[in-house]
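What follows is a short report on a single structure.
Only one protein chain is missing from this complex, and each of the others stays in its spot.
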Amino acid sequence: MNFSSIVPSEQVALGLTEKDPLTLIIAPHAGMPLMVELAARLALNGTVRVLDGGNRFNIYPVAQAVRRITPRLEETLAHISLARAFTCYQMLTLLEETPALPTPTLVLDLMSTFLDENVALPESLRLFKLGIAQLERLSQAAPLVVSVKLPIALVADRMPLLDLLQQASTRVIHLEAPRTRPAETLPLFG
Amino acid sequence: MNECRGWLLDLYADEKDGVVLWFIGKKGERLRLHQPFAVIFSLAGPPKSLRAAWRWLREQPENPELGRSEGHDLFLAEPVTLLTVKVASAAAQPALFKRCAQVFPDLVYYDADVQLCLRHAVAYGTFPLADCSVAYDDNNLIHELHVLDSPWKVDPESAPLRCMTIEPDCDPQHNTPSTIQVTYNKNKWDFPVNPVKPLLIDIGAVLRHYDPDILITNWGDTWLFPMLLSESERSGIPIPLNRDSRQGILYHHEKSYFSYGQIVYKGQQIHLYGRCHIDRKNSFLFKDGDLEGVLESSRVTALPIQTSARTSPGTGISSMQMVTAMRNQILVPWHKQQVERQKSALDLLHTDQGGLVYQPIIGVHTDVAEIDFISMYPSVMVRCNISPEIPPPTFLGSNEEPGLIPLTLKPLLDKRVAIKLALGKMHSWDPRHKRYKAASAAYKWLLVTCFGYLGYKNARFGRIESHEAVTTWGREALLLAKEAAEDMGFTVLHMYVDGLWVKKEGIDRPEQITPLLDEISKRTGLSIALDGIYRWVTFLSSRMNTKVPVPNRYFGFYQDGSFKMRGIDARRHDMPAFIVDTQMGMFNILGRAETAAQIQALIPQALDLLRGRLNDLHAGRIPLDQLVMGQHLSRELAAYKTPSPAARALMQLQAAGKDKHPGQRVRFLYIRSGEGVFAWDLPQKPDPLTIDVAYYRKLLIRAAGTLLQPFGWNDGRIKEWLSGSLNTEFASYRQEGLTAQGRNMHKLVSPTHFPTA
Partner (left out) sequence: MGRTLPSITTEFEQEQASFARFRRALRRSDQLALDDLFASARNHLAAAAYAANALPMETFLLAMLLEEHKEVMRLRTLVEQVTGKNE
């Protein structure tokens, strides 16, 4: 996944130390390349919490990102504290149980579990609103960056959730779909 | 006061009678008894919300008895303050709960959606076909109920069940049935489907006369019973499918739902009262263990027989957990509450793995024994005491009190091991043999599922850390086994999660493996058994690159002549019978070999079989039904950019007015013209002359190639042989060193080019 982000990660990282308590990133793949960079850079300076709502946290690119900056790989990776949620109930409980500490927090693919077709929309919306209140609570103590997929990935009836999230965020960053490079037709291995 | 000693057949709620229990008495009587049975569930939450709930519940027509209590939530250290709700009528509780949850969605609910049978199991120890003694009065009201039986008994006394079979004479999806065949003991009746009134009268008469306990059908859920019931209503002729004439029929509607990105289809279900209906075509368990498997599963899960027949092992395991929890005063949450704790990303790197899967040493091997841990993951769960409320283990064992999961699993595991050991010593003509095999299969599914369930996102008592701990210690156990084998002079050819293939010169008797098994048991604390000693086994390489090994892809023959085959075409359910049968035929020819050298000598025979079958194909001698492919559709039609063959077949069915639900199988033939496929369930029959013979030929050669590739025959070489251009004299053929390294058999070589040492 190599696409150049429109907003360089350094700027976003800087943004975290300034006045944006709750940053929302709307991007393809829930902005994973950018979140990976962020996780790596933040881990250099100390603990960073990652709440994974879409089963997306792949440590390998994070390790590579860290290694590009410093040889102290394991030490840096140990600063990343991770918890995963696989249902919207779990996501809400996860947010409720996370203490409001002065530790930067990344929330990956927040909406994913709330799009589960097996959960009725009113219930999903109810839980999501409670979740947003938790995000606001956490962002009082330290900056929070939340990522979600692009709106085209959403079924129409779930759009209100994204609207609520955008309203609650203090800064919203949209990243475009990557421009497709001409496909390099390389022969298959072996 | 009347007394009865007998087996419990069915149990359900009744608005008037509380709970109805049907017994099969030892004297042959069928009794409908009843008893009052109150159901209790609880609510937890902020005191203000609980007070509001209290006020609301007080007004409800079910008139529940409310109270205050404390309970133990597995995931909370402190006791939980509860508002308890006792509903006198078991039948009324589900509706009250549903309404309450809609009005108070923020509260936490415990013991709220537990099935009646499970609650009864907790209160009385009952389970389907339990041996009980009952005291009842002249109104059939139960005064005393004692269960004299345990689900863990290996040889319980069998109930004399009356089983009747009802089946249409063909698949209603494919053709319209013309006869319904009813079987009971040695009697067989064939009733024409039309005219329908006599059919209803006749089936009704048979049902009343023989009064079966179990009705086994084909397509009873999806076609037969709906048809009979709607005709009965239309004509006014009653059909006594239920024994309990006061109850209606319980319909479960069909549905398709999403699970991990796949569409799963659940057919409609028809449940009866006082009698158990099992639809062979809608039963997961029936395929594996027949009726016995369903009954055994019911015994240990306490789920009703009709439910056991139709649900997945996941439901079974969940039920067992709920019963164990309630018996140990642990609250059963409605939603999964607990989430993963924060852990270092580095920890995830170590724990988030599956079983160890090794790449095998490619080629043909002799002197090989396969050893497997018995139910490895469940055994690890019991031995290491892995349970959501217990900290993950730090060694292959535990010093703590058994947690919920081990408490639930241990009796099942012990029973399965006991049955497996007994089966090992039993003759196949022993009357218990069939039941033991069915039980072993049913328990295997439950045990296999319980590990997955531990990590399942919706499991009430699941916990991802526990799930990961199981694989972690499973990997440790496998490595310890490998070390033991190597310490004792064995070469490890292949390892796959819970099994090892070990080789030592001269291995041909089970006794030679026993010291290794003992040593592994000693080092790991887990049971491990010999699966078999192979005459020869071959591990296959990748189709695309013969130097790349593929895990779990092999075939071979045991010393007793039986075979094992994994990961190749013959086991794929999609493939047409023509392909599968031919491949098996060729395989069985090779199976006669005692040594690797003899395999080569048998190849010409296998190729002759192949040639014969291809000739049959070209001559049109293969019946069409043997050429039918069956594939599941993985998504909705609209989601296909280029329709797969199965999708194209489905479109044909839809155009003809028939449909399949996502997740169902679509059957079709490959034809030369038009869309390339012909759906099998269309009303018109396909023209045999349009069969795409070339494509079936290609598929068959590919299947043959998979089998023969380890011996130096790829598809190209097979085609050459078939066209007669390859010399079959292997006079100067050398057999040595049949491993992939240094071998370039994937290139076409004629015997004269073969290197000589």
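By letter and in written order, the chains are A and B; residue numbering begins at 1 in each of them.
Just so we're on the same page, a residue touches a chain if its C-beta (ideal position, glycine included) is under 8 Å from a C-beta of that chain, and two chains touch if they have at least 3 such contacts.
Only a predicted model underlies this, so the values are computations on that prediction, with no experimental measurement involved.
From the set B:L421, B:M488 or B:V548, the residue in touch with the chain omitted from the display is B:V548, counting the whole complex. Note that of B:R51, B:K153, B:H174 or B:H350, the residue touching the chain absent from this view is B:H350. Of the options B:L9, B:I180 or B:M495, the residue whose C-beta touches the omitted chain is B:M495. Within the set B:Y456, B:W473, B:F678 or B:Y696, the residue that contacts the chain not displayed is B:Y456.
Remark: the residues of chain A touching the chain excluded from display are 52, 55-60, 63-64, 67, 73-74, 77, 84, 86, 184, 186-187, 189-190. Residues of chain B that touch the chain left out of the display are 260, 346, 348-350, 352-354, 356-359, 452, 455-457, 464, 467, 475, 479, 495, 545, 547-549.
We take it that only the chains that are shown with their structure count from here on.
Once the centre of each chain is set as its mean CA position, chain A and chain B turn out to be 38 Å apart. Chain B makes touch with chain A in their complex at residues 105, 257-258, 335-346, 348-349, 457-458, 464, 544-545, 548.
Interface of chain A with chain B (complex): residues 49-50, 57, 59, 62, 74, 77-78, 80-87, 89-90, 93-94, 97, 116-118, 123, 126, 190.
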